[in-house]
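The block that comes next holds subunit A.
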Amino acid sequence: MNVLLDLFSVIAICFGTFFFLAGTAGLLRFPDALSRLHALTKADNLGVGLIVLGLLPHAGSLLAALKLVAIWALIQLAGATSAQLIARAIRRSG
Partner candidate 1 sequence: MTAATLAGFIGSALVGLGLYGLITDPQPIRKILGFNLIGSGVFLLFGIVARKGAAAGFAADPVPQAMVITGIVVAFSASALAIALVLRLYEVAGPVSLRSEHTSNKAEK
Partner candidate 2 sequence: MNDFFLSAAGIILFTVAVGLVRVLSGPTNADRIMATQLLGTGGITSLLLVASATGVRGVDDVALGLALLAAFAAIAFVDNVAAPDSDTSKGDRTE
Partner candidate 3 sequence: MNAAPIASASTAGGSLLWLAIILPVVGILASLLSGGRHAERIALLLMPTGFGIAIAIAIFLWRSGQPLVYVIGGFNPPLGIALRADGFSAVMLVTTALIVAAAGFYARAIFATPPGITEARAPLTFWILLQAIWASLNLVFLGGDLFNLYVAIELLTFAAVPLVCLDSRAETISAALRYLLFALCGSVFYLLGVALLYGAYGTLDIVLLSDRVSSEPVVWVAAGLMTAGLLAKTALFPLHLWLPPAHANAPAACSAVLSALVVKGSFFLIVRLWFGVLPNVPHEAVSFILAALGSAAILFGSVLALQQERLKLLIAYSTVAQIGYLFLMFPLVQGPNLWVAEAWSGGIMQTLSHAFAKAAMFLAAGLIAESLGHDRIRDLRGIGAVMPMTLFAFGLGGLSLMGLPPSGGFLAKWLLLKASIEAGRPIWGAVMLSGGLLAAGYLYRVLAPALSSDILHLKAPPRRSREAVALALALTAIALGFAPKAFFDFLQIGRVAVAGGSS
């Protein structure tokens, strides 16, 4: 059981890390600000989500697990709203 959970963690975290890599690559390589923003949100959503998922089995207590989920949710919220706002700012400035 433990081995399985660990395996699950490893896989989830590896994927999460990959999304961070992808997000950064996008931020650096994409040609215009809006697509860079798009790449960034991927890292926010999937990267953090998968890593939180991978850490959940190691959380230790229910409160700790709850906090992890809350952190993920907060980052979602922040990511979504700031992406919206930044996108609007980019569009306005042309």
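On the choice of candidates, all candidates are chains of the complex that A comes from, given by their letters.
Here, contacts are C-beta pairs under 8 Å (C-beta built on N, C-alpha and C of every residue); 3 or more make two chains touch, one makes a residue touch a chain; residues count from 1.
In this text, all values refer to a predicted model and were calculated from it rather than measured experimentally.
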The one of 1, 2 or 3 that touches subunit A in this complex is candidate 2
Can you tell me which positions in subunit A touch candidate 2 when the two form their complex? 6, 9-10, 13-14, 16-17, 20-21, 23-24, 27-28, 33, 36-37, 40, 43-44, 47-48, 51-52, 55, 58, 64, 67-68, 70-71, 74-75, 77-79, 81-82, 85-86, 88-90, 92-94
